[in-house]
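A single protein chain has been omitted; all remaining protein chains appear in their positions.
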Amino acid sequence: MAKQMPKRNLEKVGLSVTGACVALVTLVVVALIFMVAQRGLSTFIKDGVNVAEFFTGTEWNLANTNEATGLPFTGALPLIVTSFAVTVISTIIAVPIAIGAAIFVVEIQPKFGQKYFQPLIELLVGIPSVVFGLIGFHVIVGAMRVIFNVDLGLGILPGSIVLALMILPTVTTLSIDALRAVPDGYRQGSLALGYTRWQTIWHVVLKSATPSLMTAVILGMTRAFGETLAVRMVIGGVEAMPEGLLDSASTITTTLTTSMAVYATGSVQNDVLWSLGLLLMGMSLIFIMIIHLIGAKGAKSRG
Amino acid sequence: MAKTVTAQAQEARIKRSMRNDRIATGILTFIVGVVIAIVISMVLYILAQGIGQLLQPGFLTEPSRSNGTEGGIAYQLFDSFYLLILTLIISLPISLGGAVFLVEYAPEGPITKIASTAIETLSSLPSIVVGMFGFLMFSVNFGWGYSLISGAIALTMFNIPILTRVIQQALEDVPASQRDACLAMGLTRWETTLHVLIPAAMPAIVTGVVLSAGRVFGEAAALLFTSGMSSPARLNFFSLNFASPTCAWNIFRPGESLAVHIYKIYGEGSPEAQHIVWGTAALLMICVLLFNVLSRIAGKALARRMTAE
Partner (left out) sequence: MTNETDQFLQSVGSSEQGKRVSGVAISDEVILETRDVNVYYGDHHALNDTSLKFHKGEITALIGPSGCGKSTFLRSLNLMNREIRGCRVEGEILYQGRNINTKTENLYELRKSIGMVFQQPNPFHKSIRENITFAPKRHGIKDKDILDQMVEESLRGAALWDEVKDKLDKSAFALSGGQQQRLCIARTLAMKPDVILFDEPCSALDPISTLAIEDLMGQIVADRAIVIVTHNMEQASRVSNRTAFFYMGDMVEYGETNQIFQRPNDKRLNDYLTGMFS
């Protein structure tokens, strides 16, 4: 009999090796949250930027100093407004299309859906965001110029359209899963009562899939809110309160892209940018919480 | 008299709902048609715009000049694959270990809950935040500056949640009876996982890993502040002096991926720069398509070999 490690020790090895992997990931995430929070909060604690001013101020200009406070202009409201605007508008564009496509794929042409439509949608997931941005920059922005007769064509609207394209596959795939999860018995029951297919879909299938569909929408919004480069390429980059959908503007993420490498670590300007990062992180945590709440509520209503 | 009226109303209602049914079906068909048209035209548009440049002699084999607005994209192509490989080398073992822990060992209770929440949080963080963290932690605090290794770690953080979930799912899909058989013969969970569960889950794992590789390959936001926005002007692929800034394999040198390259020069006005942008985009698309196709083929081939040998 060859010499061999006792089984009990072997199991301990397995437990520690895999446990270490999980511990490492957890540690990194905790470090990340802690670091972002620490740097982001030092804007308000160390540098003396007013929290209310940060959230409600309408002037953002890190290059110039505000005579009144001796600090840069740190009113992030225009960025926050723009971020929410592109998120909401892109969701409004993408969700009807995504859910419509999901209904078609699950309820009307399941074979076609599984064989052709889903691989195609998965392909869309894989297209890099800079490629979306590039197409946005050349095709969508150009179309804006022609359709609305404006000079630049950059702004919130083209940003939202590009984002809508990017979140479309996420929302569609998750909606397809949500509709597939509705038991067939519900459909047969409704059809047996003499309802048409559409009435069945509208009153029975969509209704019972609502929590999962909401989760799909929120996940899409999470992606839209955090997306950076594709938006950066079509939104213009002017850090001011947008006055229209075709005014050059800037979101939280795009501001970070352009300014992060400019200011030295530890400067007020750099700290303010970390505050924006903290805001982004906070929003994605809120999105996760909403998803968990929906899940918990769904589980409760199912009993 | 009254009877016929209700009968008529009933008939009208049935007609109306039948009509609504047809209209709804029509609208849904239209939506799907539009989505398909958009996807196909996007892919074709990029390929059409870039294929000419891609076939230019030297585009794939020459380094870029004038800050990327002239010349080829050889180094960017190399850096993209090098970054991908570094990322997989780091993220695959960690994700595999993490997934095995969560499926096989995770004790019920707060520890497991915290761990899975942490992974979920990581998956929802915007990649720009991951990039900022990577910049501060690795480039500044660790003093690695703009380097491939900083970039690879940032990509790893982006990739771990995706991979962990894929592997977890693959392991859970292996029938429980396989695990029972091993345990009932006095084997440990560790042996069961290594010798039975992972081999059985291999097709799904390979598919997932290759698909995730496609995502990593196109990611740019997390790289801007970590691996940087330029490759060295001159790379020596035969140098084994890993500390030299011109050694291609030096993980502490800056590097630029194809996606970052597109972002860097998309706004350049010169016709040549525009050709390069589209050529790069077409190359990126083709790579992503290949990853997509490859993942399916590899997964299917493995599954076939496993069941039919």
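To keep things simple, chains are lettered A and B as they appear, and every chain counts its residues starting from 1.
Basically, contacts are C-beta pairs under 8 Å (C-beta built on N, C-alpha and C of every residue); 3 or more make two chains touch, one makes a residue touch a chain.
Owing to the predicted nature of the structure, the values given are computational and were not obtained by experimental measurement.
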Subject >> Residue of B:Pro57, B:Pro110, B:Gly143 or B:Gly186 in touch with the missing chain, whole complex considered >> reply: B:Gly186
Subject >> Touching residues (missing chain, whole complex) on chain B >> reply: 108, 175, 177-188, 191, 195-196, 199-200, 306-309
**OP:** Write the list of chain A residues that the hidden chain touches.
**Re:** 1-4, 7-8
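Methods note: only the chains that are shown with their structure count from here on.
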Subject >> Centre-to-centre distance between chain B and chain A (centres being mean Cα positions), rounded to whole Å >> reply: 16
Subject >> chain A contact footprint on chain B (complex, rising order) >> reply: 17-18, 20-21, 24-25, 27-29, 31-32, 34-36, 38-40, 42-43, 45-46, 93-98, 100-102, 104-105, 114-115, 118-122, 124-130, 132-133, 135-137, 140, 157, 160, 164, 186-191, 193, 211, 214-215, 217-221, 224-225, 259-260, 262-263, 266, 277-278, 281, 284-285, 288-289, 291-292
**OP:** Give every residue of chain A touching chain B within the complex, in rising order.
**Re:** 7, 10-11, 13-15, 17-26, 28-33, 35-36, 39, 96-97, 100-101, 103-105, 108, 117, 120-131, 133-135, 137, 139, 165, 168, 172, 195-199, 201, 222, 225-229, 232-233, 253, 256-257, 260-261, 265, 273-274, 277, 280-281, 284-285, 287-288
